[in-house]
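As you look at this complex, bear in mind that one protein chain is not there, while each of the others sits in place.
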Amino acid sequence: MSNDAYTPHEDRLLPADPATREIARTLYERMRDQPIISPHGHVDPYLLLDDEPFRDPTSLFITPDHYVTRLLHARGVGLAELGVGRGPLEEQDARAAWRLLAEHWHAYAGTPSRLWMEHEFHQVFGLETVLSPRTADAMYDEIAEKLSRPEFRPRALFDQFRIQVLATTDDPTDDLAAHEALAADDTFTGTVIPTFRPDKYLEPARPDFRELTEALGEAAGQDVDNYDGYTAAMRARRAYFKEHGAVSSDHSHLDPGTARLEEAEASRLYTEAREGRIDADAAAALRRHLLADQARMAADDGLVMTLHPAVHRNHHQGTFEKFGADVGADIPVGVEYTKALAPVLNDVGLEPAFRVVLFTIDETVFSREIAPLAGFYPSVYAGAPWWFIDAPDAILRYRRAVSETIGYSRTSGFIDDTRAFCSIPARHDMARRVDAHHLAGLVAEHRMRLEDAADIADASPATHPREVFRLDGGTAAEATPATSAKKEN
Amino acid sequence: MSNDAYTPHEDRLLPADPATREIARTLYERMRDQPIISPHGHVDPYLLLDDEPFRDPTSLFITPDHYVTRLLHARGVGLAELGVGRGPLEEQDARAAWRLLAEHWHAYAGTPSRLWMEHEFHQVFGLETVLSPRTADAMYDEIAEKLSRPEFRPRALFDQFRIQVLATTDDPTDDLAAHEALAADDTFTGTVIPTFRPDKYLEPARPDFRELTEALGEAAGQDVDNYDGYTAAMRARRAYFKEHGAVSSDHSHLDPGTARLEEAEASRLYTEAREGRIDADAAAALRRHLLADQARMAADDGLVMTLHPAVHRNHHQGTFEKFGADVGADIPVGVEYTKALAPVLNDVGLEPAFRVVLFTIDETVFSREIAPLAGFYPSVYAGAPWWFIDAPDAILRYRRAVSETIGYSRTSGFIDDTRAFCSIPARHDMARRVDAHHLAGLVAEHRMRLEDAADIADASPATHPREVFRLDGGTAAEATPATSAKKEN
Partner (left out) sequence: MSNDAYTPHEDRLLPADPATREIARTLYERMRDQPIISPHGHVDPYLLLDDEPFRDPTSLFITPDHYVTRLLHARGVGLAELGVGRGPLEEQDARAAWRLLAEHWHAYAGTPSRLWMEHEFHQVFGLETVLSPRTADAMYDEIAEKLSRPEFRPRALFDQFRIQVLATTDDPTDDLAAHEALAADDTFTGTVIPTFRPDKYLEPARPDFRELTEALGEAAGQDVDNYDGYTAAMRARRAYFKEHGAVSSDHSHLDPGTARLEEAEASRLYTEAREGRIDADAAAALRRHLLADQARMAADDGLVMTLHPAVHRNHHQGTFEKFGADVGADIPVGVEYTKALAPVLNDVGLEPAFRVVLFTIDETVFSREIAPLAGFYPSVYAGAPWWFIDAPDAILRYRRAVSETIGYSRTSGFIDDTRAFCSIPARHDMARRVDAHHLAGLVAEHRMRLEDAADIADASPATHPREVFRLDGGTAAEATPATSAKKEN
């Protein structure tokens, strides 16, 4: 039935104006087939270590993806119906969830989730129909059938996707056994590296702060009774991560504030926190100090800090209690970077080994704070739009907000930040198309030479993020920012 | 004189790129002649009940419209010269005010007020000249002449405008006699419904709080000496409004904060407020509690809450004292929704009967807070741009800011929010054109199928807002959000 036929247009996301589109095409062509560098994301490393087939279309596309489940939830579908918070679904329930998605598919029109999934349906699974109640079962069956084939196992897809580097996000106490095993496995030639994510060990207000610090100490083989021990344990675990290939640490607190306390004060508050008698203000002060400590450590070990602040997690307590974290009830709040980072940037902002990438969902800081900071401090990079704003129009707004101050060279390169493994190539492809769109507009308006746009396009997918995230081993010792700047495109 | 000739272009507000415009035309065609649903506005119901002819062009287009008078005021024209704060103007003064508008008309170029008025001049009054000092008198005369004809009386225009539902905004103590009389009048076939607007009864810091609550109690036949009585009176008045066709309550405080107090504390503060001895902080705390109470009532009676916060009313005190409220001296401030609404959304955010539409003039919250909230909570909808940003570029920014998270289905549909009766069709027409513009861009860039855009266009003017505002009677009992979601386009 002709109305069901659908394949994504080869010019999707490129500008409508014919002459501008022509320019965008030539730029996109330069990026399209480049490898994927994914320096920050949430794929489980055991997915690749175990290399088990994906169970079914629903567990692949719906249940674990809060981008997808949250809109269904907003439209009245219960999260449990989608498998959230349940174990593996029976075939009947998985199919029912898939049909619910199909029924609501029209409501995803214009969202990146739909564009990503349609890319996956077509590029990965070879489907040529649009999802609808009419086509849902046939599409389910075809995907399910393909998932049983060897070429649809995670490692095969990893290769097919041309993923060169994939960073996971890991707890500081993680033994990184999966990463170690993957690195030791001669049959797997990809690079999967961990990322140090110490958030909860920096939140002295948590009731389990003592248990957390104990676990950290145990992982580090370090007594953590006092602040010095805690700091040593942190340093040890960062070193352990670095030995296992980590190039960055990730930090996602409600506010990105940093402020150093006197060491004695920090010690005292640490002890109070361990004893569960710290008050909220002191806990916030200690957290800001501990984050400043992470920056100092980064200035020593060269792990790139990525900041992802200002999300009110688990906004709906009842949903959190029933379904856990990361199910769609996280809502952003405003963020402030200029004052928040002044202490850290005054401390280590000009240190050659220190580097920090600033992410935001609050778009107001792109032109006001992030671009000005990244346009002065050699250590600061403007992170690509994150989460709700990792979407075509928002990416264009980002490029237009920051490029006039810092061009492309002081930006992070694209970050997929996803736990949806199959969406990785779709997301990178979208970013490349949108960058081509943006650059083509500049060329068409004679604001940038085609040669310069082409150079940016060439470097953008791989060379540039490898550089920003020091994936080729550069840190203070080997490559100062000045040197590295010279290597860029 | 050819320079005076002017009629609005039939493709106005559609994209300039020829191929995209072609798509936009087909989408606009689907919306153009649909009926008007106006679920929130400020037209006086007696306008339709009395059906008196409009007095003159000035009292129709200038004096009561602060969108128009404020820019003249900024350009040095005194509000009194425009009739503000005076009774009906003599013909000579009305004409003088009209000439002032003509003299400054060039300064309105590019504003929605001018686009709306030019639409009205042409579509409603059949004029084919541009307003200028040269044409002012002739246009005044022609409009004045037509206003005396029966087909230019309010009810005739109501029909001509194809208004299906018009909501007014009313005080909780209003007896709704006008609405009752209109409903009982067989010669009037339109639907005019009230909206419950209890703002001032929720502001315990007002010096007249006792008098206000007494009036509320009187209207409800309910003793309001204590908080329980006040609450009962509120519930009674909401029920009275609902019986008279109301589908929503409207709330416009300086901040949209909500937070529940202990009932005993609320009782105590209510009594303090009644006795005029509440301090500012306590008054704010009680107001936030009372607004949270309104949400609980909404979760019971199913009236849709609309929030219009964060306007510094009567910014210039002298103007307020001389001319009263609503004369253009209201200036927006920033707003925060994520934390502000957490108490209410944790309380009733998943209740089937609860529904809240979030409006803003602070555009920063569209992508950061409103879309994420409306993309998780089944009860939350993203309101159309309000007041200063009810304008083409701003509407495009809104669509681009929220659609990537929530598509069109979680938005409110267009709200004219006007007291300028004749501008209603012009405003709805502008919104339809701008939506066509936005959707056509997505189609032209192959980000949305034409079929999906057409479905959205079909539902957008009438079906969708009827659904969001429960104009067909759906509430918790009859239609859960899940069910209603399935019915959407």
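Per-chain residue numbering starts at 1, and chain names A and B are given in the order in which the chains are listed.
Here is the rule we go by: contacts are C-beta pairs under 8 Å (C-beta built on N, C-alpha and C of every residue); 3 or more make two chains touch, one makes a residue touch a chain.
For clarity, every value in this text was computed on a predicted model and none was experimentally measured.
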Given B:R162, B:H315 or B:K339, the one touching the chain that is not displayed: B:H315
Full-complex contact with the absent chain, from A:T364, A:T418 or A:S460: A:T364
Absent-chain contact - pick from B:H104, B:R155, B:H179 or B:R466: B:H104
Absent chain, residues of subunit A that touch it: 15, 17, 19-20, 336, 338-339, 342, 345-346, 349-350, 364, 367-369, 371-378, 380, 400-401, 403-410, 441-442, 444-449, 451-453, 455-456, 480-486, 488-489
Residues of subunit B in contact with the chain not shown: 3, 6, 8-9, 11-18, 70-71, 73-78, 103-104, 106-112, 115, 130, 312, 315-319, 328-334, 361-364, 388-389, 391-394, 397
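One rule holds in what follows: only the chains that are shown with their structure count from here on.
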Superposing rotation of subunit A relative to subunit B, computed on C-alpha atoms, to nearest 5°: 120
Between subunit A and subunit B, centroid-to-centroid distance (C-alpha), Å: 39
